[in-house]
Structure formats: structure tokens, C-alpha cells
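One protein chain omitted, others in place.
Letters A, B and C mark the chains as written, and numbering starts fresh at 1 in each.
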Amino acid sequence: MELCGVELGGPVLNASGTFDAIAARRAFGDALLERFPFDAFVSKTVTLGPRQGNPPPRLWETPAGMINSIGLPNKGMEGFLVNDLPELARLGVPLVVSVMGFDHDELAALVEGVGAREEVAMLELNVSCPNVESGVLVGADPAETAAAVGAVRGRTTKPLVVKLSPSSVDPAAVAVAAQEAGADALSLINTLKGMALHPQTRRPWLGGETGGASGPAVRAVALEQVTAVAERTTIPIVGMGGIASGRDAADFLAAGADVVAVGTESFRDPGAGRRIAAELAALGATGRVRTPEAVR
Amino acid sequence: MELCGVELGGPVLNASGTFDAIAARRAFGDALLERFPFDAFVSKTVTLGPRQGNPPPRLWETPAGMINSIGLPNKGMEGFLVNDLPELARLGVPLVVSVMGFDHDELAALVEGVGAREEVAMLELNVSCPNVESGVLVGADPAETAAAVGAVRGRTTKPLVVKLSPSSVDPAAVAVAAQEAGADALSLINTLKGMALHPQTRRPWLGGETGGASGPAVRAVALEQVTAVAERTTIPIVGMGGIASGRDAADFLAAGADVVAVGTESFRDPGAGRRIAAELAALGATGRVRTPEAVR
Amino acid sequence: MSVPMAEPHRTLAPPERRVAEVRGARRLGAYDLITARDPVGPPDPRPGQFYMLAAGDGWGGGTGERPFLPRAFSHAAARPHPGGGAELDFLLEDVGPGTHRLGEMGAGEALMLLGPLGAGFRPPVQGTRPLLVGGGVGVAPLLCLHRELGADDQVLLGFRSGAHAAAAELFGDGARVVTEDGSAGSMGLVTEPLAAELDGDPAATVFSCGPPAMLEAVRALCAQRGVECQLALESGMACGFGACFGCVVETVAGYERVCVDGPVFAGSQLARVV
Partner (left out) sequence: MSVPMAEPHRTLAPPERRVAEVRGARRLGAYDLITARDPVGPPDPRPGQFYMLAAGDGWGGGTGERPFLPRAFSHAAARPHPGGGAELDFLLEDVGPGTHRLGEMGAGEALMLLGPLGAGFRPPVQGTRPLLVGGGVGVAPLLCLHRELGADDQVLLGFRSGAHAAAAELFGDGARVVTEDGSAGSMGLVTEPLAAELDGDPAATVFSCGPPAMLEAVRALCAQRGVECQLALESGMACGFGACFGCVVETVAGYERVCVDGPVFAGSQLARVV
């Protein structure tokens, strides 16, 4: 099968920020490569400059899920391209690099810099960030999203996946705007905004005060948004949000996703991606891949 | 304690649509009145005309929660005022009547008709419905919400609680708009939009195709929205979403709610409201009641 | 509140969930039969009423995720307990995560319980003989009805196979058994002996519980013959006491809640059982 012209061995990816293949290699050695759990590897979101991320605690366990306030720690584009990308290129699966810029110039520099590297098969734009000028959450607003996609579309010939924010009144409208601005595929959902209080002090528990909710608890919300987006767009969809079994994955494919991504479930079991792919195959479901309207 | 000038025996209400005191009376008899689980009773949402609601199935169980597509079945305002209100008036706790109108005229008729009844202590406006003309979800939009509140504010002297929709980019902005348009209190969150597929056919399971997610799975999202709304408004807040224990209730009070409402947890135990109130008292937490800026 | 109309077929429940204790559990062919001590509930739930049950521990979570909500079960028998409350028998068929967990419970475990709920079977029409028609695990509420009616009734039970027909032993000798595969009793569907019975003597009131297709066949058979029937329906439930409006079934008067308006409905209330 293929996604935006990129050959895939199967329909199960990891969700950005939920699997660090380099760290996992340290823990699991070569066995990780022999039994790599995903059909493509999506990097944690890379920003232009390096980021430390939020202060701990960064995790809170919820009923059937969790909230994180990790805060996008990463080495910045240079550090990523120099140190990490050569390592990731040896995984043996196509690489998708997730990028986030805090303005269009940053985003353009990222797309151009990352897109120029031959190891990179696709780029994912994480638009779940505020516009630094307007304060509007880019991914929640059709016009802002279209502007961001438009600003970078010309900077690479590689497929661009736009990762939608779930905190929008109408995610399908944002999706349509992204498609019209030149996105090759869409991925959703990102985490829902959530919060937890310290059991004793009742002050915010997370170092980032608020965080993002993920896991089985958000699955029904994700499935609804994937359905709504699939009804109004024609480009491929990477569906995610609480997928923990082949049956869940089959639901997302039936709702209109072409491939799925596994996030939180990998925390409970690093082999979850392979297990889910096997369960999906046993159900007779395979990923559908729609051809993007225009392949650039 | 009091809420918008209405005396309450404690800070635990039911969430609209999650407790039918008349049906419960048939099942539990007088013991229900002797051990009534809530400090005020909020009716299921009443519309101007009667509604059958959505076809079954209307329920889907999710990890740590559920989705419903009940579809607001109700007798309509006349049926409610004639048949149900006299029964509810005998519960011995203040009554809050939830109303929804599909345009401003309907809403105004509801607020006037219901507000005129002396049995009614407060009204709750359920604005989680589309504007029939623009298609915009009223409660997701500050201007639409302000217009709806403005259209009915003059129709009653009773306190108006506006129940916010969680499907907004910025619930606090909607809350501010509601307050400025004359709301006396705010309640949140309503259910999140969600969906489930039939395990065999993979067609939408719910008769209404999509539904609303509730229960512990949405608690973290609810707590974040209550916090955000409390930071930007001054009128009282009825906090709800996944509350299942006194500890959860204490979190919502700490986040800025003045009282809490229990929904889905009552399905697992009709006595949940009393249990939660007792647990809350044992934690030493009580509802805070802020005085509305202007009591009308 | 005004006193509601007396409802003889509806025994009232305490208005909160309570912890019952599992007293015994045994396998009965394809089913599980569990006995629980309800510490404070009424000793006399009506046949056809039901309880919402959940395991105190191990109810959902983990990789199985569900159940989250309690599940509805008709009591198959209820005995007053000398120490107060009642001892209740439930017959369970493992069809999913909830029934699976309940079926594996053992003596001493905590069972969360609410009930009795709903409206049970009403008395037979004067001058008619009661005819009990059960299918599969739907025989459960007919067992206590059978015991209450004494020897005056006739019992027709249909099962998929002999393993399921093991539940018929609870009814003693009087019950006629048919199985779909002929591995116990005669081969066929329970509606066949029912039709023969009614054709022989239509002065009957039919009480029935079982899978929807069977109930629909029973309803149609009785309707054709002008025989009154009372059908105990099932429906996915969240609460069991009328709070959620989730369990509705289409009746001739519109949607009604199976949990408060039923679960027992007169055949004449239903255009079709689906």
C-alpha cells in the first residue's frame, strides 16, 4: 500500500511524540529493528530552535487515558538533522518528520530544511500552536491553517500532512481549508485540552498547568472528527486517538481513515503497533489509500 | 448556601437530562424524597413543541464513559408545565428548568412561559444547538450566544444559567459573552461530540449517528474548561463533567465552580449525588458561591 | 410529590446502589447461576422485574476497557432472608464483558446491586390459563413466575442446544423443551408447540421472554388468535430507573422506556418486536 505515493508495508504508524526510536533502540537493541512496530516512523515535533519542554510533573493518569504537558522538548532543527535523522534513516521504514513553527518564517525554514533531506519521506505540520500575533490557535481556524499551509507549500515537493487540532468548532472546515491550501494528507486528532489538580494542594498538577488528553478516553471524540473530516475532504487521512486494538483501528479505517497511528497505547506496550496490525489483519481489514487529488 | 439568590441545602445538583425524578419516584417510592440525592433539581431540557427523540440505539459504552444520542425527547413546554412541573414542585428542592429553542422566538416563549411559573427557581438555557439559519452551533460562538441570551433576558426576572457547549475553540470567550448579555450563572460542560461504530457492520451504532460523550473520560477536559471560564468571568459556575466522587467535586470547586452537577455517575448509582456530597463534606470542601454582579 | 398510582406488579427499590455478597455460583449447562444476598432490598420483587448488577472489583479497566455501566438481569428466584433483605438467583449467559465478569464471580465477592426495577408480569386474564414461553436465558424471569403461579401453568421452553436446555431442569418436570438442534427435547422452535397449544385451546394468557425474533413470533401468533400476551423485553440500558432515556423501544404510543414502562409490555402495545 502507499500513502501520498510513499510505499508502506502496512497501515499502522506511530503518533508523533509517542515513540522515540533512538531511545527505544538503547533499551531494546537490534530486536527493535527486527520487530519494528510501525510501518512508517513519525518523529516527535521538531521546532526551529531547541526547546527544553515544560517543567515536571509532565504526566497525569486519567480514567482510561492520560494528560501530558511535555511541551515539545527537542534539539531544534539543526540538532535533529545532524544527530537524529541519520539514526532514524536506518530504521528501514519511511520517515515522517513533524514540524511546528511559531510564525510562517519559522515554519518555512523548517519545511525547507527538513524537506531537503533525502531521508525524509513526508512532513507533518503540527498546527496546534497559537499564532504569536493574533493569539488564535492556528489549527482551530480555517483561515489561519490555510495561511500556514500556503506559506510553506512551495518550500518542498514532499508530501505535506497537516495535523489538525481537535479544539475547533468544525474540524472539517479546517480540513477543507488545509486541503485547498495544498495539504497532501490530514492527520487527526491531536490531544484534547485537559487539566488535573494536585490531590493535596489542588493547584494545577502539571508543570505546564494544562495539558493534552489522550488514550482510549478520547477515542469516541476522535472517531467522530475523522468521520466528519473524511466526509468533506478527498486527500488521505491518518486517523488516531485512543487506538488500542485492531478493532479500534478497523473503526477508524471504516470511518474514512486511510492509515492509523498509535500513540498512548505504545506507552503501555512498545509492541502495540505490531499487535494492532496483526489484529487488524485478522479482522480482514486493510488500510484504504485514496490517491491525493494532485501529487506534487 | 445560595446560588444566584436561591437557597440551596448543599452544592450538589444533577446534570440536566440525567435524572428523571418522576420516573425515579415510580421505582423508588417515597424513599426517593426522603433521601433525595440533589440539592436542586434540574429538569431534562424542555423544547417548545414535544419531541420523540432519536431512534434507538441511543447508548454506547466507552472506556470510562458513554455516548448518548437521546435527542431531547420531551413533552414540550405545555406538557411539561401541565403534567410534570406540579410533580417536581413536590421534591422539596429548588427547581431549575432547562430549555432549548431553535430560534430566538421559541427561546423567548419558553423563557417567558416557564419563568412565569412560581414553582421554577431558575432557568437554564441549553445553547448546544445549531442556529437554524446560519447552521452555526450557538453555544460555540460568542456572538450567537450573546444574541440568544439578549433575546430572552427581558422575558423573566428569574436567574438565567447559560449551559455552555464544550465544542468551542475558546469556551471562556463564549462565557464572557453570555455574562455580558445578562446571564446570571454559567454551567459546563455539556457532552463532547463523539461517535461509535457497530462492531459487525461498522456503520454508525447510534440512531442519531453521532452522540455526546460523558462520564469520567471527559473529566480532565471539563476541569480545564471550568478553570478557563472561572478566570474570565465573575458570575457563579455550575461545574460538571465526569464527577464521580467527592474528590472530583472538590477539584471542580477548586477550579472555580460554585456548585457541581452529577450526570453519568447517577446512572451507575441513583444515590451518587448524596454519596458525593458526603465525601465532599468529609474532605472539608464546601461550595463557594460568588454573588452575581447584578441580581435581577 | 403525589402518591403514584398503586402498581402491584412493581415492588419498590431502595434509591441507591448497595453491596450484595455473592453466596454461590455454579455452572448450569451453557449458563452461570449465581446467588447473591441482597442485604436491604425487598424480599418480594415481582417476576419480570430486574436488577442492575456490576462486580465490585474488576469491572472494566485494563485492556478489556469495558464494562463501565451496570448490566440488567431479571432475578430467576427470590427468597426472603431471615436476617433481612433477600437471597436472589440470577441466570447469566456470557455474551460480552459484563456477563463474562459476573459469570466468573465466586462466593464472598462484592456485587453492586440496584433494584428491583421496572414493572413485572401482571396476573393472567381472568378465566385463562397461563402459558409461559421462554427462549434461552430468557427463561430466567419465567422461573419465578412459574413458582408463583403454582402448578396451574404450562411451560414451553426453547433452547439452541442441549447445553442450553440444562436450564430447563430449574422448572422441574412440568416444562416442555424444544431445541433447535434436537439435542434435548423435541427438535424445532418453541413457537411450534405454542401454536399447537393455542389452536387447541385459545383461553390462555401468554407470558414470554427470550430473543427478539422469538418474542416477535410469539406476539404475532397471539395477535392473530386474539390471545393476550405479556412480553418481557430487553434493551441496552445505562441506568435502569428511567433517568437516561436510553433504553427506549418503539410502541404504538411512541418510544417508551423499557426500564420504567417495561420491561414487561402487553403484545398489543407493540407493532413489532425488533
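Here is the rule we use: contacts are C-beta pairs under 8 Å (C-beta built on N, C-alpha and C of every residue); 3 or more make two chains touch, one makes a residue touch a chain.
Predicted, not measured: the structure shown is a model, and the values here were computed from it.
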{"item": "Chain not shown: contacting residue from A:1, A:33, A:136 or A:173", "value": "A:33"}
{"item": "Hidden-chain contact residue, picked from the options B:71, B:216 or B:273", "value": "B:216"}
{"item": "Absent-chain interface as seen on chain A, which is shown", "value": "17-29, 31-33, 35, 37, 44, 52-53, 55-59, 61-66, 68, 70, 73, 86-88, 90-91, 215, 264, 266-271, 274-275"}
{"item": "On chain C, residues whose C-beta touches the chain left out of the figure", "value": "54-62, 64-65, 68"}
{"item": "Residues belonging to chain B that touch the chain removed from view", "value": "64, 216, 244-245"}
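By our rule, only the chains that are shown with their structure count from here on.
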{"item": "Central chain (distance from its CA mean to the mean of all protein CA atoms)", "value": "B"}
{"item": "Most distant chain from chain A by Cα centroid", "value": "C"}
{"item": "Pair with more cross-chain C-beta pairs in contact, given B-C and A-C", "value": "B-C"}
{"item": "Rounded Å distance between chain A and chain C, as computed from the means of their C-alpha atoms", "value": "48"}
{"item": "Where chain B touches two or more other chains at once, by residue number", "value": "62-65, 215"}
{"item": "In chain C, residues with contacts to at least two other chains", "value": "65"}
